[in-house]
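Every protein chain of the complex appears in place save one, which is left out.
A and B label the chains in the order they appear, each numbered from 1.
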Amino acid sequence: MSVDKDTVRRIAKLARIALEEERVEPMVNELNQILHWVEQLGEVEVAGIEPLTSVVAQRLKMREDEVTAGGDAEAVTANAPQREDDYFVVPKVVE
Amino acid sequence: MSQAAKKSKLIKGETGEWEIVIGMEVHAQVLSEAKLFSGAATAFGASPNSQVSFVDAAMPGMLPVINRFCVEQAVRTGLGLKAKINRRSVFDRKNYFYPDLPQGYQISQYKQPVVGEGEVLIDLPGGESAVVGIERLHLEQDAGKSLHDQHADYSYVDLNRAGVALMEIVSRPDLRCADEAVAYLKKLRAIVRYLGTCDGNMEEGSMRADVNVSVRRPGGPLGTRCEIKNVNSMRFIAQAIEFEARRQVDILESGGSIRQETRLFDSKAGETRSMRSKEEAHDYRYFPDPDLLPLELDEDWIRTIEASLPELPDEKKARFIKDYGLDAYDAGVLVTERELADYYEELARGIDAKLAVNWLNNEILGRLNKDGLSIAECPVSATANNAIIAMIVDGTISGKIAKDILDIVWSEGGDPKTVVEARGLRQVTDTGAIEAAVEKVIAANPDKVAAAQAKPKLAGWFVGQVMKETGGKANPQAVNAILKSRLGLPDEG
Partner (left out) sequence: MTTPNAFTLAEAREALKEKRLSSRELTEAMIAAMAASRPLNAFVTETPEKALAMAADSDARIARGEGRALEGLPLAIKDLFCTRGVRTTAGSRILENFVPPYESTVTQNLWDAGAVMLGKTNMDEFAMGSSNETSYFGPVENPWRAEGSNKKLVPGGSSGGSATAVAADLCLAATGTDTGGSIRQPAAVTGIVGLKPTYGRCSRWGIVAFASSLDQAGPMTKTVRDAAILLGAMASVDPMDATSVDMPVPDYEAGLEAGVKGMRIGIPKEYRIDGAPPEIDALWHKGAEWLKAQGAEIVEVSLPHTKYALPAYYIVAPAEASSNLARYDGVRYGHRAAGAKDITDLYEKSRGEGFGKEVRRRILIGTYVLSAGYYDAYYSRAQKLRTLIARDFAQAFEQCDALLTPATPGPAFAIGEKTADPVSMYLNDVFTVTVNLAGLPGISVPAGLTKEGLPLGLQVIGKAFDEAGVLRVGRALEVAADFKAKPAAWWGA
């Protein structure tokens, strides 16, 4: 499998990464080089093999239903590029 | 319910009849103190970003740890929906960008949800009922909230809701009209409220419904569906379905085709419209969240939860019909709310069940409605009402006085028996006293006596006078009987 320019544009859009038009072609080549290289995995017979879900052999840890965090809007918003009255501010979103 | 299309539910188009097919995705907020994967609080209405942990704000390096109680609530709900509980389920990431989705993904369950297939029995008019299939219930995180109308150029993001635990309950497309959809949602709401897993508050958004609507020729293949997002009241759901079905029929009948899309219900205009922000085709790139291991549940734990389930509406309704001899309608109304059913049972203790239900319907619910109160806020306890009814039954007071006593206790409080004694409201059954009052009224109104003897219907006037004379305390049956015999009227008139 290999990617073309349209695929790279679509992927960049999905990933929300600006990609100038002149970067599309080189990116096609770089991705194809990597994808071609990883394609050797196709040599391996994987029928009946379960994908590894975790290397940790234990049960999922759980938390009790107790309020242990929050209550500090200042700390939460302190690093925000734009904020107002403890809200994060972004360009207007149209629904 | 996927049998032959019910004639009455079809809608008429210009080219024939159409059947509406509805499926629902209900998001029910888990009643928990803390969020699904963080220790921040979940209370409604807090100041912006004040209930946000660093995990909820998706700060670098923050990790989710699941809230055991939320898992328990999902299992409890699954059991209440008579559903299969999956011993192993997996949390996946659903990846998309949106300002109120801080991680850039929602932790949800995709291929392996915690709860599998179940069913809900819905109550339809005329005492009928129908089964709606449940496809699955999964746990997922809620998103934050963006305010778009505060500023011309900006949206404001509050993450207080971000990370709150939701149960997404997905029905099969088994519903065939707006009324059924509403009945389904009401029943689901009743079940989660009985279970105590969700407060079912649609105004505060703790229960939201996405409605999938399509139309087809009766019995024909399924049509293309549109999803109406986040409709937040029962009334709007009905309106949205009716509008949307009609819109689709009009398109199809004029030769068009339905485009699968997400739509928004505009409650002011009473119509659905396409959502611009959801236009772009999504590719959610689901994959198992590597920060979490699969969720594995012990059979014993599931059984312990099962053993702790309360009696649910359907079982309660059946018991009310059987034990109290109520009809399906009365029983159905009583079990819509656990508090109402409990109130009724207390009220009916040791007295006639039908009398109790009438008293509850006519006296209590009417007054509550007028004062805008819920049954839980009722100022007169079920025990006090039970005492009032018992006094009617044993003849201590008349039905009329009983209502006065209820009014007094309603506004002033106090024990009904004490009120009766303190205010001397005990019914007069002493025939001597009643006879004396009758004599007095007759003696004072000789002309009216003659008139009543000619026209027995006028005897009612005498009853009123005698009641007035006795301060309303005379036993009405006794007054009637004595008057009739004294005036020489036939016993039945």
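FYI, a residue touches a chain if its C-beta (ideal position, glycine included) is under 8 Å from a C-beta of that chain, and two chains touch if they have at least 3 such contacts.
The structure displayed is predicted, hence computed values, not measured ones.
*Asks:* Give the residue, chosen from B:45, B:125 or B:290, that touches the chain omitted from the document.
*Replies:* The missing chain is touched by B:290.
*Asks:* Kindly state which of the options B:51, B:73 or B:103 is in contact with the chain not pictured.
*Replies:* If we include the chain that is not displayed, B:103 is the one touching it.
*Asks:* Which chain A residues touch the hidden chain?
*Replies:* For chain A, the residues touching the absent chain are 1, 3, 7-8, 11-19, 27, 30-31, 33-35, 37-44, 46, 49-58, 60-61, 63, 72, 75-82, 88, 90-94.
*Asks:* Of the residues in chain B, which ones touch the absent chain?
*Replies:* Considering the whole complex, chain B reaches the absent chain at 54, 57-66, 93, 95, 97, 99, 102-105, 155, 157, 283, 285-287, 289-293.
Heads up, the rule we're going with is that only the chains that are shown with their structure count from here on.
*Asks:* Which residues of chain B touch chain A once you look at their complex with the stated criterion?
*Replies:* Residues 32-34, 38-41, 47-57, 65-71, 90, 97, 99, 146-148, 151-159, 264, 275-277, 283, 285, 288, 290, 292-296.
*Asks:* Which chain A residues qualify as touching chain B in the complex?
*Replies:* Against chain B, chain A makes touches at 14, 16, 53-54, 56, 58-73, 75-77, 82, 84-95.
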